[in-house]
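Comments concern the structure below.
Note that one protein chain is taken out, while the other chains of the complex remain in position.
A and B label the chains in the order they appear, each numbered from 1.
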Amino acid sequence: MSTKPDSIYRSLDRKASAIIEFTLRQYRTKKSTWVVLGVGFTALSLIFLIYIDVMASEFESIDNDGDSTDYDNDGYPRGQEIRLGTDPWDGESHPGLFDPPIEPDPKSMYINEDGFDWDVAVRIGEQSTGYDDDGDCMDSNKTASQKDTNDNGIPCDIIVEYYRMSDGELYVNIEADSGVDEDPDEDAYSREAIHLAFVLSIGKLGFVLLLGIFLPLFMATGLIRDEMNSGTMHFMLAKPIARSEVFLYRTLGYLGIVWPYVIVLGILGAVVSGFAGSGDSFFRFADLGVWLAIIFATMMATLVYGMLFNALGVLWKYGIILAIPFAAWELGMALLSMGAPDATLLRFSIIGWALMIIDAAAMLVWPNLDLFIVMGNWGGGGGSNWNFDTSLEGSGPLGFFSSKPGLGLSAFTAMIVSTLVLLFQAAIFWFIGGALFKSKEIQ
Amino acid sequence: MIPDFDQQGKAQTKEWVPEVSAPAILLENVSKSYGRIFALSNITLALNGGVTGVLGMNGAGKSTLFNLLMGKLKVSQGSVKLFGTDPWKNPAPYARVGFVPEHEKMYDWMTGHEFVSTFARLNGLTRDEAKSEANRVLEFVSLSDVAHKKIGQYSKGMRQRVKIAHALVNDPELIILDEPLQGCDPLARTTIMNVIRELGRMGRTVLVSSHILQEIERITEQIIILHQGRLLALGNLHSIRERLDKIPHRISIQTEDPKALAKDVIDIDEVFGISFPDGENLSIQTHNLGAIHSRLPQIIVENNHKVKTIDNPDDDLASILGYLTSGGGI
Partner (left out) sequence: MNDEETSIPQSVEFAAEAPVTGKVRLEAAWGSTEGDEDLTETTSQEPKADGHIFKQQYKPWNGELNPRWMRNWAILRHHLLGVFKKGHRPWGVPIRLYLLVVFVASLSDVGMTLVSGLIGDSGLHSVWGVSRDNLYAHVLGFFPRNMLYYPVVAALLVGGVISEDRQHGTSALYFSRPITRFDYVGMKFISVAMIQGLLILVTLALYYFAEIATMGRGWAWIIDTFPMFLATVFSALLLIFTYTSIGLSLSSVSKGKFFPGIALLSIILGTKVLAFIVSNLFDREILYLLSPYDCLAHVGQAIIGTQPTYDQYSWTWSLASLVAMNGIALYVLSTRVSSMEVTRE
């Protein structure tokens, strides 16, 4: 046996590892642990399966600008008539009357014929981008001013303008010349948008909200309380160990089972969405950053909630009755953070800070996310003169589930600040729980 | 600060230095009240070395006393010191204390060995030390053969012994046992009593509670009697007994013909009174219980009396308490 110096830390470490091991083994013998973990796994797997199914299916192509329709019933789609200069509303005017007559194009030629060709960076000011693939702007017999409806001197382009509002946030505005990128490819856009929205929503609601709240509710509330009720706490308290230490080590034991579980589920999600997700590459490596943030945020949430619910259990025999309304409050805060990430109320929640980590990571990993949402909402603008909802499938949910980190912080700072706040909250709840436990008389 | 996974090195179990010459247990004017009810009132007590029995009826305050010593309750008045330190504020003295709680609930899913060694590690022992120590104490309470069975399969007596083992694992100087004999069969009782006596011989301070006088009598002669939260008597059981011998005792005999038996018994010198509570019972009053009991069997056999039961209704804690609380007079 070697003779390492026996520091205070080492003897602390022995007690800690003893209680942590003990707690883990105790969880292992409880049937409810396995039921809870199993149900969580099944529920998330079900969502993953639906996701895989959606990703494997074709997204319906929509004629966003309506130029595949033959309005005047002359056999020629509108797009062809516009390109060749005949009147799309007049059945007597069509390219078949040309000399030599031109055969009608198939309708499919006018669906998804002009997708997004954008290349812009996030910076304040106007940028010109876009390319008219199908030539209904560039090659048509429009006048120069008709080709430059957005008035920037460049014919057939799209102006993407970033501007900063008084609240300090960046906003995007899109102004396109008519007929440019007006019929984007749904399959390409929606697949990507739904993939992104899936990662965000499952991360925020599935992981941080459901796992983050219900795992501690089931598993942490009784960490100290159950032992106090059954009288077995006497064995532990008869040892030279401070009560707040017991509180901490029991919580660490709980994390010893919850954290690996969260990590495994997170890796499962990253693998599933990495392989099944959209894109040409074999695996979406870039998303791993967001998945890391999701795993990290869930770990932080389970830590803070674990400390809190454990403390509530120490406080009162019916601690769960305090915990349940609190869980409902956090659910409301989660929804609020998606709509109004700057709300002051969020600062009084735990989940608001945890979700901030995911938002910040999404901002880092997908810098063009805002633009991507705006693009989808614009959806080609409906061609030249159509006035219906042109947003593409997937942009709505993506807009709903993504939000800026709030507080006007940069992504990196936001991540660090929220992590520090969560650690601080955990420390506070540990302190409160330990103090409550210390002042508790145990019969 | 890397976690000490291999857990090497020697444990530093005695890092806490107690006050020199502080007694193991020191209570000064200790009171504990719940609202207006006093569970303990004004107890002053100092103990160091030897086995001491704490006697009292249910609700006399034995468990409250022990919970105060173990820092589970906060004193309302006065001060509690274990080796000179207040256990409510500082758990450090428990490095030298072993405690056997009265609660029946245990971790049924652990084996006895796991239970003892896990809790040994809370004393700062390493994994290996804890395992060998656990083997040692389980040997001491003669549970080695079932050490690797689940506690859930243990009998009541085995559970009590494994609790004692867990308390002894840090080689404590003070051992507190709350009702260790409760619910045990005679065999387990004897084993546990032997263990406690052995601990006393090893020079440890042992505090053991019970509500049955005979049990304590077989373990120790030094007793504390608690009654309704007050310290009623403290000292050698013999001296308390001697005083008790001077008070009248009753012997009640159930027989078919009490009058005939009474005629034979009245001749014994030590008998100073006889009464007939009902048609089947005879009650004898005496100052000297021993003398009567040595003569009685002979009389019964010689005269062929049909005796159903012989009972000493006074020879229990209740009547001693009754005597002590009534002021000691006859």
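What we mean here is this: a residue touches a chain if its C-beta (ideal position, glycine included) is under 8 Å from a C-beta of that chain, and two chains touch if they have at least 3 such contacts.
Everything numeric here is computed off the predicted structure, so don't read it as measured data.
Colleague: Considering the full assembly, with which of the depicted chains is the omitted chain in contact?
Modeller: When the entire complex is considered, the left-out chain reaches A.
Colleague: Thinking of the whole complex, not just what is shown, which of A:95, A:115, A:130 or A:222 touches the missing chain?
Modeller: If we include the chain that is not displayed, A:222 is the one touching it.
Colleague: Just name the one of A:283, A:400 or A:431 that touches the chain not displayed here.
Modeller: A:400
Colleague: Out of A:41, A:118, A:214 or A:283, which residue would touch the omitted chain in the full complex?
Modeller: A:214
Colleague: Could you tell which one of A:318, A:348 or A:424 touches the chain left off the display?
Modeller: Checking each option in A:318, A:348 or A:424, the one touching the absent chain turns out to be A:318.
Colleague: Which candidate, A:64, A:149, A:201 or A:390, sits in contact with the chain we can't see?
Modeller: Answer from the full complex: A:201 touches the omitted chain.
Colleague: Kindly note down the residues of chain A that lie in touch with the hidden chain.
Modeller: Its contact residues with the unshown chain are 32, 43, 46-47, 50-51, 54, 194, 197-198, 201-202, 205-206, 209-210, 214, 217-218, 221-222, 318, 320-321, 324-325, 327-328, 331-332, 393, 397, 400-401.
Keep in mind that, in the parts below, only the chains that are shown with their structure count from here on.
Colleague: Using the average of all C-alpha atoms in each chain as its centre, how far is it in Å between chain A and chain B?
Modeller: Here chain A and chain B have centroids separated by 64 Å.
Colleague: Within the complex, which stretch of chain A touches chain B?
Modeller: Going by the criterion above, the answer is residues 1-6, 8-11, 13-15, 17-19, 21-22, 25-26, 29, 230-232, 234-243, 439, 441-443.
Colleague: Quick check: in the complex, which residue numbers of chain B touch chain A?
Modeller: 1, 3-4, 7-12, 15-16, 67, 70-74, 91-95, 97-99, 101, 103-107, 109-110, 118-119, 121-127, 130, 166-167
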